[in-house]
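In this view, the complex is presented without one of its protein chains, the others remaining in place.
In order of appearance the chains are A, B, C, D and E, and numbering begins at 1 in each one.
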Amino acid sequence: MPYINIKITREGVSKEQKAKLIDGVTKLLSDVLNKKPAATFVVIDEVELENWGIGGLPVEDYRKTLSNQ
Amino acid sequence: MPYINIKITREGVSKEQKAKLIDGVTKLLSDVLNKKPAATFVVIDEVELENWGIGGLPVEDYRKTLSNQ
Amino acid sequence: MPYINIKITREGVSKEQKAKLIDGVTKLLSDVLNKKPAATFVVIDEVELENWGIGGLPVEDYRKTLSNQ
Amino acid sequence: MPYINIKITREGVSKEQKAKLIDGVTKLLSDVLNKKPAATFVVIDEVELENWGIGGLPVEDYRKTLSNQ
Amino acid sequence: MPYINIKITREGVSKEQKAKLIDGVTKLLSDVLNKKPAATFVVIDEVELENWGIGGLPVEDYRKTLSNQ
Partner (left out) sequence: MPYINIKITREGVSKEQKAKLIDGVTKLLSDVLNKKPAATFVVIDEVELENWGIGGLPVEDYRKTLSNQ
């Protein structure tokens, strides 16, 4: 009975893409560990860009530093 | 000083119901483990239906498969 | 299909106490929100004392400050 | 920069199986959302059987009720 | 490659304050454990007041009990 939590930035991920993530990760747990899909929970969290940090910066500012390199 | 996180689907849970969850789980920790309510945190996360998967499907699609059985 | 995560300090919680937490929180979700127990997951995390902080101190040091008051 | 947390029961999952989970979920995020593997974190939590509840019971007790049906 | 999750109540925290949290916690991990900022993720969750409980009460009700003392 696995529980999988996927955290991504909120940037227009579609319903179809979310369904693919749910399907794919459930299959992965079934293939690798023989876990039953009916007992596999997947929760996707979409995080606002200003709430996600990397490199000590909010992600939008971090991306600017990369594109300026 | 327990920390309890309750994740449920976002489906019109009322303020009163949330208060009951907070009260109930805090009492449970106090009854079973003698934890002080003043040092017990409860955080409720309401998750959009399209962000919760079970059985390899978003929860709404999964429910349809059950009702078709 | 709720998911509940209970974090407590690792201080000799027994199997029976854990079973009571699992039973109690599952009943709570059933009573308040009519959630099916068979689709309710509970995960208990026991955290080493030196890994839990409160008041800016590891919990053992924090408790000493309280008992010295 | 996704972060994926996989929680499973601690039941002898091998290093190879964990590597497959890490590889598979990273590829999934790359395929579906074009996320860079170098910025994809995966954390696997193995949870003791007595710390995981379903159906209001610790998972081992729950499995017994299923096999008795 | 640390992952830090900061949960706070949703009460008008500004973009600048979030940037300071991201910067500060990333520096802390770098100073104390020599972790590389570019491999440090910070995720801030802002939780609605009615979804956060303490002392067995939603946080707003709890604060009223304190101010009445």
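Please note the rule applied: a contact is a pair of C-beta atoms (placed from the backbone, for glycine too) under 8 Å apart; a residue touches a chain by one contact, two chains touch by 3 or more.
Computed from a predicted structure; not experimentally measured.
Visitor: Using the contact definition given at the top, list the shown chains touched by the missing chain.
Guide: Hidden chain contacts in the full assembly come out as B, C, D, E.
Visitor: What does the interface between chain D and the hidden chain look like in terms of residue numbers?
Guide: 15, 18-19, 21-23, 25-27, 37-38, 40-46
Visitor: Mind pulling the chain C residues that touch the left-out chain?
Guide: Per the touch rule, chain C residues meeting the hidden chain are 7, 47, 50-58, 61.
Visitor: In the whole complex, what residues of chain B lie against the chain that is missing from view?
Guide: 1, 3, 41, 43
In this text, only the chains that are shown with their structure count from here on.
Visitor: Starting from the defined contact criterion, work out which chains touch chain A and chain D both, please.
Guide: C, E
Visitor: When the contacting C-beta pairs are counted for C-D and for B-C, which pair yields the higher total?
Guide: B-C
Visitor: Provide the C-alpha centroid distance between chain B and chain D, rounded to the nearest whole angstrom.
Guide: Computed value for the inter-centroid distance: 20 Å.
Visitor: Can you work out the whole-Å distance between the CA centroids of chain D and chain E?
Guide: Chain centroid spacing, chain D to chain E, equals 26 Å.
Visitor: So which stretches of chain A touch two or more other chains?
Guide: Answer for chain A, listing residues that touch two or more other chains: 1, 3, 7, 21, 25, 41, 43, 52, 54.
Visitor: Please categorise the chain-chain contact pattern as a line, ring, star, complete graph or other.
Guide: If you draw each chain as a dot and join those that touch, the picture is no line, ring, star or complete graph.
Visitor: So which chains end up touching which?
Guide: A-B, A-C, A-D, A-E, B-C, B-E, C-D, D-E
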